[in-house]
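One structure is given below, encoded as structure tokens.
A single protein chain has been omitted from the complex, and every remaining protein chain is retained in its original position.
Let's look at subunit A:
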């Protein structure tokens, strides 16, 4: 995801002689993405505006892909930036580029939105069931996949590197273990054993907390 999101700072050109080396009059020279990330983490308000200029399109693109254009997608995009800003103490610029981190936050917000919709659906169904005084004892079922996603995205957050990067390439970029090894420079055997251990860890999380959640 990194290379998809890393873009050169957009420079406003004045006249026809401006080059990338010349800061445009009226603006201080724009920092690169890494510098924006550091300033973002440090709480520089200008960095939030720069981050929005550079990455809001990618974040909103994900939200629109999940929910279609409209209020739901706009809510997600807004929540991503608000929650990234208020939670910036949890961002480690040395561990991930800012756009990659924003994309991770966006995944959480998408999963949260699905979970909220699922709760609303169950509440509506429960109301209908009650109105009918249906005899069956089981209420509306939790959508297991929706609940699993919220749980497992949180578990991914707990992974160290390179495990997290490896599993994200497999899950979110659809790379094979061979491609991941080539991309990261890690030996194939290392990639394979990290994949195995991570999938086992996710399974354990589902067994421990997923079961309680679904009961």
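The working rule: a contact is a pair of C-beta atoms (placed from the backbone, for glycine too) under 8 Å apart; a residue touches a chain by one contact, two chains touch by 3 or more; residues count from 1.
Heads up, the rule we're going with is that contacts and distances are computed from a predicted model.
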### Task
Consult the UniProt record of the chain that does not appear here and report its protein name from "Sugar ABC transporter substrate-binding protein", "Anti-sigma-K factor RskA", "NADH dehydrogenase subunit M" or "Sulfate adenylyltransferase subunit 2".
"Anti-sigma-K factor RskA"
### Residue among A:38, A:122 or A:183 that touches the chain left out of view
A:183
### Query
If the missing chain were put back, which residues of subunit A would it touch?
1-6, 10, 12, 45-46, 48-50, 52-53, 56-62, 64-66, 69, 74, 77-78, 81-82, 85-86, 95-97, 100, 103, 107, 110-111, 145, 148-149, 152-153, 156, 161-162, 164-166, 170-174, 176-179, 181-189, 192-193, 195-196, 199-200, 202-203, 206
